[in-house]
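Reading through the structure tokens given below for one structure.
We show some of the complex, not the whole, and keep each chain where it was.
We just call them A and B in the order they show up, numbering each chain from 1.
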Amino acid sequence: MIRVGIVGGTGYTGVELLRLLVNHPQAEVSIITSRAEDGVQVSELYPSLRGFLNLAFSRPDVEALAELDVVFFATPHGVAQNMMPSLIERGVRVIDLSADFRLRDRVQWEHWYNQPHTAPELIDLAVYGLPEINRTAIRDAQLIACPGCYPTAIQLGFLPLLENNLVDPTRLIASAASGASGAGRQAKVDNLLTEIGDSFKAYASYGHRHLPEIEQVLGDVQTGAQLTFVPHLLPIIRGIHATLFSTLQQDGVDLQSLYEQRYKDEPFVDVMPMGSHPQTRTVKSSNVCRIALQQPQQRDTVVVMSVIDNLTKGSSGQAIQNMNIMFGFEETLGLNQVALLP
Amino acid sequence: MIRVGIVGGTGYTGVELLRLLVNHPQAEVSIITSRAEDGVQVSELYPSLRGFLNLAFSRPDVEALAELDVVFFATPHGVAQNMMPSLIERGVRVIDLSADFRLRDRVQWEHWYNQPHTAPELIDLAVYGLPEINRTAIRDAQLIACPGCYPTAIQLGFLPLLENNLVDPTRLIASAASGASGAGRQAKVDNLLTEIGDSFKAYASYGHRHLPEIEQVLGDVQTGAQLTFVPHLLPIIRGIHATLFSTLQQDGVDLQSLYEQRYKDEPFVDVMPMGSHPQTRTVKSSNVCRIALQQPQQRDTVVVMSVIDNLTKGSSGQAIQNMNIMFGFEETLGLNQVALLP
């Protein structure tokens, strides 16, 4: 049984960590911090946890956190990097769900996040926590930078094509859509039910912060990867659907077999039969990414559809998957929920 | 490990049984029947189960079912009663999620369901499967009649008041609302997203079939119980919210303590603090019923709010709770999921 801390537990990735951890057989949540809610029972803020967790929010305390086996950061970007040096120095292992250590290029990070990075010396220490490409490195990492939600869905969708140089890497297109929980639990007019319910729109088409992260990972796989990325906002709570377009440069490849082979040992990637259309509801509350392929009219544009639950495989579930790998637990431990359908 | 069969597994109570049973440590689903889907993999109809269940629908076969430890009926009313005599005779234990054996009065059943009852001799054998009032009888029962979804929420909300004769039993009012999954998975124009989305209405106010069931149970607790019951249809998938009104006949009773005492040993009833407003989302996917009390303006009308997930505590979860009691398992086994929030 390992002892776990969560920094910044009042948001949706925080409560999702708790939903999964309170039933995890090898982990116990010992500390959960929030300056704003210091002293308040977690189950008062989230009544879904009544009866499962008897713990109050506390102010973040480095010494107390350093006593634990692992600390999750479920904070907005810019927060984790401030506490990180003290924690790393004290030897505790850290899984950061925020964007602070995802980009290897500090200048790029500072450009996209529009602020100085306060712990650049730790960037090289961070391991990008996508188990499907980094499992070995994750095992021994002290600092995990968990992927963003869009990057998880889009990278898993494109990987087999790029790993095999099958498509033109310079004209990748991702038209993706996210449930509203991706925007977090912040008091903003833009996210009111009355503003986004019964409607649909694109946003940040000029450049979403997940773009450089995706291009970094895809560029590692195939040089020169460039993506046109248009995110959209769905009037649903959970779920990401990525529709990916790319131009085949070879004929006669059995794409379906390629994908099935690539992911056959992955516990959380499910390649559906050709012609399927994965629904976000088939992964709601689960850690699975479901993928399906299509080659419309047998032309040379291949379409990949990839769905995840943005709060689970897109965030907190993937963070726990990383934890399981880091501590030698079975990778699926505590993560075998069946999606909630209907 | 017990062996389980499900008759009529293509509907929402069927897939909810499967969601819970595939992770139940003491139960294994061996047979799941559907005439229409005979031979089709369950996970083809419900991709959420891909990787969890390798089983195809089969035609119902009494002999095969009789070999099992327990058989669930997840069928529309009128179906279970036809197979029931053969199964009961063969000694198998049965948990019926449908309405077939809920009413003790055959004439009343035939009136409300507008068809003859074909196994009236088994009505007396059936135990009403609400553990909060019938736990002992459930333990040894061969045939369980699981409560309806509205009855579960409304009965648990009224019980402490009626058990203590605190209110006028002849003027009980329930204004309740259900998510659309309560109507099942049937091809009906009335349940299209385009018909019921972004809208709200009452329905069946002239007399819903759950009315006699509720009055039967409440009448057992306090003679003469009469309910005005108006159900409403919510544009959500899961969840029932019952708002109950009754007239206090005594002053000075500490209702909050009364409720807390009544349910303090119940694993699946959560009495929230006075003044709370339980949200259906705090029980989504969980087997919990959350209840809160209010006495507006300190007048003599007491308001009880009671929420459940209609597919879990209102149906399949409660059925498994019954199974756990019948087979001597811990009552919460396989049912300790945290509600999915957000």
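Definition applied: a contact is a pair of C-beta atoms (placed from the backbone, for glycine too) under 8 Å apart; a residue touches a chain by one contact, two chains touch by 3 or more.
These figures come from a predicted structure and were not determined experimentally.
The complete homomeric complex described by this structure file contains 4 copies, of which 2 appear in the displayed model.
By our rule, only the chains that are shown with their structure count from here on.
Rounded to a multiple of 5, the C-alpha superposition of subunit A onto subunit B involves a rotation of 180 degrees.
Each chain gets one centre point, the mean of its Cα atoms, and the points for subunit A and subunit B are 36 Å apart.
Those residues of subunit B lying in contact with subunit A across their complex are 12, 15, 18-19, 22-23, 46-52, 181, 185, 197-198, 237-238, 270, 272, 276, 278-279, 281-286, 288, 290, 311, 336-342.
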